[in-house]
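All protein chains of the complex are present and in place, except for one that has been dropped.
Up next is subunit A:
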Amino acid sequence: MPSIPLLKYRQPESVFAWQDGNAISTQRFLTDVVSLAELLPARSHILNLCNDRYRFLVGFSAALLRGQISLLPPNQTPDLLNRLKQHYADLYCLTDAADYRGPLETLHFPDLSRQALPPTSIPEIPARQIAAIVFTSGSTGNPMPNEKSWGSLTRSVTAEAQRLSILGRGNLTLLGTVPPQHMYGFESTALIALQAGVILHAAKPFFPADIGAVLNEIPGPRALVTTPVHLRALVASDVDLPELELIVCATAPLTRELAMQAVTRFGAPLQEIYGFTEAGQIASRYTASTDVWQTLDGLSLRQEEGVIYVSGGHVVGALPFSDVAELHSDTTFLLHGRTADLINIAGKRTSLASLNHHLNAIDGVLDGVFFMPEEHGGNTVRLAAFVVAPDLDTREILTALRLRVDPAFLPRPIYKVDALPRNATGKLPRASLATLLQQYKGAT
């Protein structure tokens, strides 16, 4: 069976990562991985919640060595963790937060600093080994698993690094503002360090001033891996950034205007990446100068009966686009908005069907529906909800939802109504809900 090394483009003494201002060598990383692998319990599934990106990657790599599959759920609400526990009975969790308490058996990231540094060879991982399962929100509340093999993941991030022209750039540090627990951060800040030879940064700065401070600490060339939400905050702030070689943006549509502002302000090219959970990342564009997406090398597109399929490269089989797109050639396309059911707020994804399921599962809710208003201006759009629940107040509904729904999707506001405007077939036309929203907004 063919195998792929854990690391590529690395020398033992080269800098692998920056953590709290310290350089960590490739040799140290390998020692940490092998040491942790010996300490992991004999299980088949792991939930890696480490906040520190370096520790996350040590945890992921150690699990890989042990043949354990890392689960990447869309959120960490108690409801979802309990559902995962039902499906993956031996699931345990790795955390670096001393005070973490959750429903899963927990391993706290150990202190590995006393482990010696014997010469370690680079481990080889079978290409067909399932390395991760990435989940999308299913319509029944149960997350839908998407298995990712080590071979597919490594092909994907190698294609990305080629597109970004950073393959083998051993002196370039990537700083991410996104967590490694979601697909974008997982690939574009963590796996890319394993496979493209670039330097990982352990931090996940949040406020514009934090991002500026961490970037200023990095010696040598640096790139920023971020989202439209963080980018908008950076552009609006008066924080000075050092010279950037590249900005990478993904998770939610980026406007041409914001892309141009970022490019002008920070003097770096900006590449936006597009993908969806089933296929992973599939295309990129220079958003400041074009609307056209170019597929990553090795991928191609075809259209059949109105549906666009992507195949080749790291994509297993032919997968249908979940968004509305227009094909220009077999490697270029335009996006025309996300499919109506998919909700994407600040990089977190779910579906209206899933949210409605959770809302209607609450004791005391007789009928209820989420509604995504039209986007306007630059502010992050939030969901609204209409609920028929005579015996609950809106705070009780919110408290119940909080156990099952990621905070980004909590409705703001909740409108209590006597009945939903269902039509003759029991459906709720979007136009009726838009009218209802207008009435309630006008009334306050």
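Note that a contact is a pair of C-beta atoms (placed from the backbone, for glycine too) under 8 Å apart; a residue touches a chain by one contact, two chains touch by 3 or more; residues count from 1.
Rule of thumb we're sticking to: contacts and distances are computed from a predicted model.
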In UniProt, out of "(2Fe-2S)-binding protein", "NADH-quinone oxidoreductase subunit J", "Carbohydrate ABC transporter membrane protein 1 (CUT1 family)" or "Carrier domain-containing protein", the chain dropped from the view is recorded as "Carrier domain-containing protein"
Of A:230, A:285 or A:358, which residue touches the hidden chain?
-> A:230
Would you indicate which residue among A:238, A:304, A:391 or A:418 is in contact with the undisplayed chain?
-> A:238
Per the whole complex, from A:74, A:151, A:176 or A:208 the residue touching the absent chain is A:208
With the missing chain put back, which residues of subunit A would touch it? List them for me.
-> 205-210, 213, 229-230, 233, 236-239, 345-346, 379-380, 382, 398-399, 402, 407-408, 410, 412-413, 441, 444
